[in-house]
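Every protein chain of the complex appears in place save one, which is left out.
Coming up: chain A.
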Amino acid sequence: MLQLEPQNLLIEETFNTALAPGYEPVSLDRILTDFDFTTYHISTPQDKTKILLSIGIKCWSDLSKYGALELLQKKYGGYSFVKILSQGSCEPGYDVSLYIDIEQVQLDDEAKLELINELSLLKRNCFAAPFLKAFARYEVLAKETPVDPNNLYGEDSAATSNSNEEVLKLDYRGEESIYIKPSNDRVTVIFSTVFNDETDKIFSKVFLQEFSDARKRSIQKAPQVINSHKEVPLEIQHIAPPSDDKTYITFVLFPRHLSTEDVKWNSITHIQLFRSYFHYHIKIVKCYLHQRMRFRVQSFTKILNRARREVDEEELRAERKTASGRRFEVK
């Protein structure tokens, strides 16, 4: 399992069974989670055939500021049987609820799969809003001040630097934030992340170095990755307070990552999972090291066991002694 999957398997499974032909309605009441303090609640509060899917996201206030609700409306509003409840009307304790009347679902198999997929991607869809907003802003900026083709190295000239451009900020885990900054030739996404464990910090350095190097080596199409520890990147210096234990990872999305709708969504899917992906890999690296260590210990024990001197019966008999150290012969 190299990649984390963006969809939530449990939601997928729930709706796969609920929308399958011959489904016998049962009452549901389940709590599920996703990364970054996201909680779902699937329940059937009134009727067994009406499923309420609620989502609670830690940084919902930020997301809704950047138009998450409108995006959800666009994504799910097309389905007549899905009601989107938000603010006052949604389930208490959660941020948005989708009320799905499964009796009204009349779709062919392909459309059904599409719907299930979209439902299981609910978290990504919520997180996509600020990204899409930044992408749209980039398009406007790119039209206003087209990139100078002579400026090969992408240096910021005084005229084109968009230092006053608004930076979109998501406090997606409380202490840790995502910053998104559009400009006329790129969109910069900066993650700040905190490691509670000292060893993790060291792993993360090696790991991030690998990220920056990978691009040089073979994958030229990947977005540029710049990482810095403690030092706040220039783009966000005016809004992020300096802090000692934060690591900043900057992704630079170039126009080729934003060319078409599909490519855009692909970029969003991957980039919003980055923090989880990063922490996940640090953990499995440790698992891998543990495996190696166990193997090593086992093989050393084997050698030690081989080195043990065999004691024969004669010697054993001669060496009998009492607890006080007195020797005696066994006849």
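Keep this in mind: a residue touches a chain if its C-beta (ideal position, glycine included) is under 8 Å from a C-beta of that chain, and two chains touch if they have at least 3 such contacts; residues count from 1.
Operating definition for what follows: contacts and distances are computed from a predicted model.
Enquirer: Which one, "ADP-ribosylation factor-like protein 3", "Arp2/3 complex subunit, actin nucleation center", "Vacuolar fusion protein CCZ1 homolog" or "Ribosomal RNA-processing protein 40", is the UniProt name for the chain you do not see?
Expert: Going by its UniProt entry, the chain not pictured is "Arp2/3 complex subunit, actin nucleation center".
Enquirer: So one chain is hidden, and I want to know which residue out of A:L4, A:V140 or A:I202 touches that hidden chain in the complete assembly.
Expert: Candidates A:L4, A:V140 or A:I202; residue touching the omitted chain: A:L4.
Enquirer: Looking at the full complex, which residue from A:N196, A:T260 or A:T322 touches the chain that isn't shown here?
Expert: Only one of A:N196, A:T260 or A:T322 touches the chain omitted from view, namely A:N196.
Enquirer: Touching the absent chain: which residues on chain A qualify?
Expert: Those residues of chain A that touch the unshown chain are 1-2, 4-5, 8-10, 29-37, 39, 173-174, 196-197, 200, 276, 279-280, 283-284, 286-288, 290-292, 294-295, 298-300, 302-303.
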